[in-house]
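Left out: one protein chain. Kept in place: all the others.
Chain nomenclature is as follows: A, B and C, assigned in order of appearance, with residue numbering initiated at 1 for each chain independently.
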Amino acid sequence: MNFDLSPDDIRFRARVRAFVEAELPADIARRGIHDYHSCRSDVDRWMKILNRHGWSAPHWPAALGGTDWNPLQRHIFQDELRRSRAPVLDRCAIDLLGPVLCRFGSAEQQQRFLPPILNGDIWWCQGFSEPGAGSDLASLTTRADLEGDHYIVNGHKIWTTEAHCADWIFALVRTDQSVKPQAGISFLLIDMTSAGITRRPIWSIDEGLTLNEIFFDNVRVPVKNLVGEPGAGWAYAKFLLTNERTTSAVVSHTKRDIEQIRHLAGRAPTPTGFLIDDAVFAQKLARLEAEVFALEWSVLRVLHAADGDTSADAVSSVLKLRGSELSERAALLAAEAMGDQGLAALPDPEGHHKLRSDLANPQIVDDEAIGVASKAMFRRAATIYGGASEVQRSIIAKTILRL
Amino acid sequence: MNFDLSPDDIRFRARVRAFVEAELPADIARRGIHDYHSCRSDVDRWMKILNRHGWSAPHWPAALGGTDWNPLQRHIFQDELRRSRAPVLDRCAIDLLGPVLCRFGSAEQQQRFLPPILNGDIWWCQGFSEPGAGSDLASLTTRADLEGDHYIVNGHKIWTTEAHCADWIFALVRTDQSVKPQAGISFLLIDMTSAGITRRPIWSIDEGLTLNEIFFDNVRVPVKNLVGEPGAGWAYAKFLLTNERTTSAVVSHTKRDIEQIRHLAGRAPTPTGFLIDDAVFAQKLARLEAEVFALEWSVLRVLHAADGDTSADAVSSVLKLRGSELSERAALLAAEAMGDQGLAALPDPEGHHKLRSDLANPQIVDDEAIGVASKAMFRRAATIYGGASEVQRSIIAKTILRL
Amino acid sequence: MDFTLTQEQTALADSVHRFCARDYDAARRQSLIETGTYFSADNWRAFADLGWIGAGVSEADGGFGGSEIETALIMQAFGRALVLEPFLGIAVLALQTLLALPPGEHRNALVAGIIAGDVQVALAHGELASRGDTDYCSSIATQFGEGWTIVGEKSAIHGGATASKFLVSARCTEGIALFLVAAGAPGVSSFAYRTIDNQLVADVHFSEAPAIMIAAPPAAVTAIAAGHAHAMIGICAEAIGSMDELLVLTAEYIRTRRQFGASLSSFQAVQHRMADMLVELELARSTLYYGLANIDSARPQRDHAIATMKAITSTAALFVGRNAIQLHGAIGVTEECIVGHHYRRLTVIAVLFGNEAVHLKRLSMLAMPIWDAQQVEVAF
Partner (left out) sequence: MDFTLTQEQTALADSVHRFCARDYDAARRQSLIETGTYFSADNWRAFADLGWIGAGVSEADGGFGGSEIETALIMQAFGRALVLEPFLGIAVLALQTLLALPPGEHRNALVAGIIAGDVQVALAHGELASRGDTDYCSSIATQFGEGWTIVGEKSAIHGGATASKFLVSARCTEGIALFLVAAGAPGVSSFAYRTIDNQLVADVHFSEAPAIMIAAPPAAVTAIAAGHAHAMIGICAEAIGSMDELLVLTAEYIRTRRQFGASLSSFQAVQHRMADMLVELELARSTLYYGLANIDSARPQRDHAIATMKAITSTAALFVGRNAIQLHGAIGVTEECIVGHHYRRLTVIAVLFGNEAVHLKRLSMLAMPIWDAQQVEVAF
């Protein structure tokens, strides 16, 4: 056992920090402090900067535009991006689709789709969930029927993140009705401008827009847009999800939240001083801090697990389960810190986040305080998406505890 | 709606308080402050005092030695007894068996058994649980086979509270093997001095003795000791349990714990003063206090439910579930208040509670501090006995929520 | 003691539920939101005409002779329907503060106007630093000839967005007094905004605003405390109504929704979560009764009941709201699902007038005797 960071890793962090401080545009950095989702223009600009340095997708193979960093370095890189409040990239493309295309895509698909992803030119969304198939993906019913050199897609996807601004979608579709449920599923890439696609935005509890429904009505998709083998979609989807081993812990996001809470509580007046000096509030914040460090060291354990150690996949349920709870608690604690102002509806002053109304509290001007209420509400979904906590507990019981 | 106590009820509490202050012997009162179970001699003396006033079993019918108090008055009576730290009576006889005999016992059984119960002359234990039948009583296997005018009892009971000092046991036994499980069970009264009975004490986590195993080897029990009808034992057991509607909330016990914690924390030194002034400890204590008052008002609701309102039975699961949790938390908080001394093993200085060793901390002399560690450990069982919390949640889901 | 409703109380509760079912369904509520008004003058008129504003006011004060129980019944029904109008701020907090003052010309006229639905008065007392401490007030009143002027910043004032008059707390030499200030008076700037529950509040700034004193120090402090005690019962009752609705909605949903080939309600983890939600709700309901029982008790006893109620109800509200969404899954976090709106309101209620921590701190400061806390007097 040895818990020291290597000098290389320490230098690596310094290098990333220096890069971000030099390259992240000031206006994007300031908007990054706000608790709204980054707007597409900020993300696009930042991805192009990263891409110039070859850092858009560090976890991809170096030959396809990634890097040869080790898992710890990739974690440090993400950690520094969160620290600097840089925009969050197009995760669907970079983190989910990218690794699948790198591994299972044809050379032609790789050449066609990977470069525009790295440069932020084409945005993707993920079409997995359906109204009748949430946590239970195997029961999906969207079908793709072969007709010459096209698939004809019919069906209905839901909870499709960022679909309102996505250019393409990668979807799980049923190409074979005759085999058992998992075996008939294929992985298809679909141009969102195709005829027959309708998008319906689903506004969410934070009054923001990330979720959508997508209806496919006889949408024609060229067969060359099928990834890998027909019927192998289930395996690709499982592969895709294992790439989320440690990111679902959202440790770096929550660390950023703790900094924010300290900032807000240090300025929040109470009858006797400032909230940060209230012993009970300080305990809650310290508890959160302790749990986040416990989670970060759990992430470090998984990052250093031997290649092919499948127990690390199971531990990712631990990370998701606790990470999502901490993420929600952190956002609520930030709101609590702000007192009366913590639950004021506040539209993005930059105008990118659409609230239903502009009746906002004009007293809230601190960048760190902007969007806190929306974040607190949005995070209510953290223990639901990506496999609800109840599902994670069952996975832990079955795969780790073998109950 | 009207939430005021009637002048009668207020006067009633004053009357009980005056009675207890006048009649509870000083030495018993002092020992009652300790956190050990009362010793039999204290209970016996106190029961005789109560019996002289006709107050041994207020919830029995007045004609059979009880009173005509209303449910609120019975609650106030118990509350005042807890407040004064009077010994806890022989619950098995008074609260469990008594009402069954009053309702289903023959006149002869009532005349024979009720008076010595009221006077604390004969102690009882309850033989329900078996090694293979804990929460799942219907599967019990102890059998009683009719042979002339005797039942021959063979089997094995476990978790039998106070059996080591009980004179008699009331037991559920299977008298008919041929019918469905619930239908073959009878309710039998057995003299513990009968030939063929072996008791094995089960020391528990607090190093105290309340639990026992009892083995029946061809024990002869006269048929006249059968309560009610053969095969009706299941119904009598259910009736017996409904008499615990509100007592399982143990509200008055936990109120007494809060007083104790305040006392201990007010004298527990910290680097800067006393623990009671520590904001974080004070929050924990206040949370406990708030929950206990919430529970007490829930008890009041059940006490005032209309006769025959069966929903009150279901609510008793709510009371047991939360009441047992609070009871455990209160005991742990008392131990926490005492700091280093909170988990010191401490034999009963009166010598009634047997610990495995007499290596006790001689620094602990405050009556309120004696037995705290034992209590903290004993209360770990609170969410297990009398229907574990998991069983209570299922009952609530099924009977109240109809899931 | 009697925990059942009288015939009149049942009739009142039914009448509010009927109104909400007919005139305050999700679609009508949503239209108040989408038009950006968050308030309907017609509804307010109905509240007055149906006698609800004065339901909890004695006949001597021009009301209909009920008590806080009637107010709680109305708020509970409003909680089920998530009514947006500031009944709490105006018909409970401001009105009950006024009622706690000794009779007088201004007080009586304001009370009559509020009950009639003609005047909306908001209590401008809380400040950003208060954080639920009702004793806190840093605004300053200065005498100026016959009248007064006020300087101060009041925060998140309920009903402040639609009120035409403010009842303002401010410090004069002798302590905290109450003043009447017209919303349109010079020196008054009001910033109305929404909280996440789609209710309107206002930050109101007074910069040498002209004012009339309507209660001097000792009476004013007493009245503010009384008003807040009533308001806390109001929001706790509202929370109970909202949680009642969530339990019904969630039970329905999990019975019909199927996953992994079985209805959600057949999963033990789901059943037990629902059981825990019910426990939280029922304990909170019990503390509402504890609060109601003591609304007219002497202060330390009333404070104990109110603090207990608010602490318990705040955590129950967060727990039930959170888990109602959790059991609904993704649909629960959409704007079109009413469950999320209940969560939003319950989250606001949990911090309104002080969160759990504030009220637990109050409980520990009170250090009330455990055994006599419910009996105002034991004749002994």
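Criterion: contacts are C-beta pairs under 8 Å (C-beta built on N, C-alpha and C of every residue); 3 or more make two chains touch, one makes a residue touch a chain.
Bear in mind that the values here come from a model prediction, so they are computed numbers and not experimental data.
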- Note on the structure: The one residue from A:Ile33, A:Ala183 or A:Ile396 touching the chain left out of view is A:Ile396
- Item | Hidden partner chain, touching residue among C:Ala269, C:Ala298 or C:Met365 | C:Ala269
- Task: In the full complex, which bits of chain A touch the chain not displayed? Write them out.
- Result: 1-6, 10-11, 13-14, 17-18, 72, 79, 83, 255-256, 258-259, 262, 279, 282-283, 285-287, 289-291, 293-298, 300-301, 304-306, 315, 318, 321-322, 390, 392-394, 396-398, 400-403
- Note on the structure: Omitted-chain footprint on chain B covers residues 129, 134-136, 158-159, 202-205, 207, 211, 269-271, 275, 280-281, 332, 336, 339-345, 356-357, 359-363, 373, 376-377, 380-381, 383-385, 388-390, 393
- Residue ranges of chain C at the interface with the undisplayed chain: 267-269, 272
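As a working rule, only the chains that are shown with their structure count from here on.
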- Query: Just curious, how far off is chain C from chain B if you go by their C-alpha centres, in Å?
  - Reply: 41
- Query: Which residues of chain B are in contact with two or more other chains?
  - Reply: 279, 283
- Message: Using the touch definition from the top, which residues of chain C touch two or more other chains?
- Response: 270, 357, 360-361
